[in-house]
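If you scroll down you'll find the structure; I have some questions about it.
For this view, one protein chain was removed and the others were kept in their places.
Order of writing sets the labels: A, B and C. Residues in every chain begin at 1.
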Amino acid sequence: MDYAALLTRAREAALPALDRGRPAGYIPALACADPRSFGMALATVDGEVHGVGDWRKPFSIQSISKLFALALALHHGGPSLWRRVNREPSGNPFNSLIQLEAEQGVPRNPFINAGALVVTDALLSLTGDAGGSVLDFLRAESGSPGIAIDGDVAASEAEHGHRNAALAHFMASFGNLENPVEEVLAHYFAHCSISLDCHDLALAGTFLARHGIRADGSRLLGRSDAKRVNAVLLTCGTYDAAGDFAYRVGLPGKSGVGGGILAIVPGRGAVCAWSPGLDAIGNSVGALAALEDFTERSDWSVF
Amino acid sequence: MDYAALLTRAREAALPALDRGRPAGYIPALACADPRSFGMALATVDGEVHGVGDWRKPFSIQSISKLFALALALHHGGPSLWRRVNREPSGNPFNSLIQLEAEQGVPRNPFINAGALVVTDALLSLTGDAGGSVLDFLRAESGSPGIAIDGDVAASEAEHGHRNAALAHFMASFGNLENPVEEVLAHYFAHCSISLDCHDLALAGTFLARHGIRADGSRLLGRSDAKRVNAVLLTCGTYDAAGDFAYRVGLPGKSGVGGGILAIVPGRGAVCAWSPGLDAIGNSVGALAALEDFTERSDWSVF
Amino acid sequence: MDYAALLTRAREAALPALDRGRPAGYIPALACADPRSFGMALATVDGEVHGVGDWRKPFSIQSISKLFALALALHHGGPSLWRRVNREPSGNPFNSLIQLEAEQGVPRNPFINAGALVVTDALLSLTGDAGGSVLDFLRAESGSPGIAIDGDVAASEAEHGHRNAALAHFMASFGNLENPVEEVLAHYFAHCSISLDCHDLALAGTFLARHGIRADGSRLLGRSDAKRVNAVLLTCGTYDAAGDFAYRVGLPGKSGVGGGILAIVPGRGAVCAWSPGLDAIGNSVGALAALEDFTERSDWSVF
Partner (left out) sequence: MDYAALLTRAREAALPALDRGRPAGYIPALACADPRSFGMALATVDGEVHGVGDWRKPFSIQSISKLFALALALHHGGPSLWRRVNREPSGNPFNSLIQLEAEQGVPRNPFINAGALVVTDALLSLTGDAGGSVLDFLRAESGSPGIAIDGDVAASEAEHGHRNAALAHFMASFGNLENPVEEVLAHYFAHCSISLDCHDLALAGTFLARHGIRADGSRLLGRSDAKRVNAVLLTCGTYDAAGDFAYRVGLPGKSGVGGGILAIVPGRGAVCAWSPGLDAIGNSVGALAALEDFTERSDWSVF
């Protein structure tokens, strides 16, 4: 398959959409991103990488880090994690408190903020350093040792983090946090503030396309667990738009308010598209348009 | 692949689970079903059919008919249907009124009761006979001309249908019904009361595995639309357990309180499992266990 | 006390507010009301009546009839009614379905639409004619035998009554209606469509100021029950603005989207103000301003 041509086409499909999005405004480091930026990279299960546009320009990983935190927590701790977080789509905005109350402090899934805080808490208990574990994994899989946490972003997140603090205290009131609220938040903000590029993220996602095998051939997740993480990505990975994303793109995927979207094609590879302008739900307009075009033209779809 | 062996194994995996389920109790015709019944059938895209257990024993299609109503409404009316019904998973019980109010009478997806009423209303406007259209389609695809609406079930549904009447009036108050409430309800109860067996349902589902092509080679849905219906099935097809179903089974599927579950394997075929005992959410315990075993052992998974 | 002067002052306080309200728009008979109309009447426990402005111009009673339906249902059936309807304020819009679902078909209080439907159903069972019972009571207490149901309004209510039909079916699904949905709705629309004037309503309300004694000296409610109905009026009588009404006016009161508000002063009398323009919550802007001025200047307050 001519991947380069498909990526070029996908970029062309995305360009007219870029003006319709707006960068996330809640922290300065994200608000000043150039909405005309667009990058896209594809990594095959064999480690082949292709890219287009700003694919080597670093951006903030934001919620996409939740995927890696989940995989690492499952790797270190096993399925008991599912007693502390469900895996059902949330019918509400990604940081809503409503369902959390109705379900007694057990978040709907690991990709809403509440769920990711529980996963971070578990990973912290298991490894002693949740933020560092995610960082090390991303460096290793991407072969980019320079990937780092952006301290300015992390500081801004903490400063504007009252909602996440509310979520963490709320779950603590139900007994669903093991570590002090402040530590869990610090590790959560750390791994959400990692800065990396499309090339790095596409490579880092290939372990899910290889059914759980890392770049170095070691196994991170069992075959069934890798399938299951893909299933959770498909049903819950894009906030309150998971149904629409599945409808339009048809792949397991995870988005972040930094503008990135990472999609997995089981058995084939991983694709990462990035553009800072977001739609009302918080997904990148450009990345979504590019992925929709890519899956429409290629045979990379699960359905 | 030795389908017969896989089905036999799946049945064995399901048998110990049967006692944990309870038949739907809200109408007499369903309540008196034997919870020890179990059947399973597999139909390939080539029309090959295999079965095990009570696979030729008829049962009530219930909500699985919503899938066929949706496909037919899209066939006759096109994508404008999506202006009247969303395609996001519902974070609430399948017949909840809460999100319907929050979203101004537009149901979350076509598989909750409210959404299926809108689809039925659309199909009624397009064809003049929503119940008959679904019935004709099922007869044709399965090659079983004897498939019929169970009048007792339909009458019981109508008698106990106050919640569906509430939903229909509620959507009518937002202007989201075109036909009189009573007519929409009658057609809805009709297609939900169709009686058929695992063999019939597996065959009737193969058009989605063939990317939209019917048994006679004609096209019901375009390739993209067929992919998209599979995506909606995966994210919304099993009430408030869609995430768990994707996690455990990993296939697009639709369940009904009659105890049936129909799952689609794009490019390969369709599988229908049936056992009347339901879990708390309304999905068949036995059918779920059988499908989980089947996908675990075969390579029939989308992830 | 110089009641005439107080009423004149209250009218002056209301006049500048009239332009801020808008008549109810959901049925034609209400939408065409003149928003500049304003009337107010006061009836003492001794039967003395004073009025100002359009106090003899008839208007649609709308939800104020719920108060009389409640009193009559308690008179005929006693306190067992409270097993079918609660008496807590509703934190949601007056016709919301949300809390009704959470509380298993038992409405929050007798003055939201759902609760009034249950009260109407009970009154229908007890008397055989819920609409007629309310009408007879109003005629007797006001001494105005010409009070009648406005057939046009009742027909319009029925035509636009999908939300009330949804509520009724919904409660029927929980077993909380004794009569057929259609009959309950017809009686409900009948007593809400009664047309009468400020003079009539003020007189009809005095039984609550007389601790349960009707105009002819007979007892409708026991002293404790009359106190209790006043309590329910204060906490629940003005939709989602009961707290604000208590804060500003400080009296038990019931409003209707016809623009009327009836307020009770235990031991003293009843006041009815009317002006068709409503605020966003559905209470008359002019009537509210007039009652606030009246209670500020007089010593007619419960606090």
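Keep in mind that, in the parts below, a contact is a pair of C-beta atoms (placed from the backbone, for glycine too) under 8 Å apart; a residue touches a chain by one contact, two chains touch by 3 or more.
Being a predicted model, the structure only gives us computed values, none of them experimental.
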Over the full complex, note down every shown chain the hidden chain is touching.
-> A, C
Considering the whole complex, which of C:Asn230, C:Ser255, C:Asn283 or C:Ser298 touches the chain not shown?
-> C:Asn230
Just the residue numbers, please: which parts of chain A touch the chain that's not shown?
-> 96-98, 101, 162-163, 165-170, 172-173, 181
Tell me, which residues in chain C touch the chain that this view leaves out?
-> 86-92, 99, 108-109, 224, 226-228, 230-232, 234-236, 240-244, 246-248, 250, 252, 266, 296, 301-303
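By definition in this document, only the chains that are shown with their structure count from here on.
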Graph distance between chain B and chain C, where chains that touch are linked | 1
If you average the CA atoms of chain B and of chain C, how many Å lie between those two points?
-> 47
Whole-Å separation of chain centres (CA-atom averages), chain A against chain B = 32
Junction residues of chain B - those touching two or more other chains | none
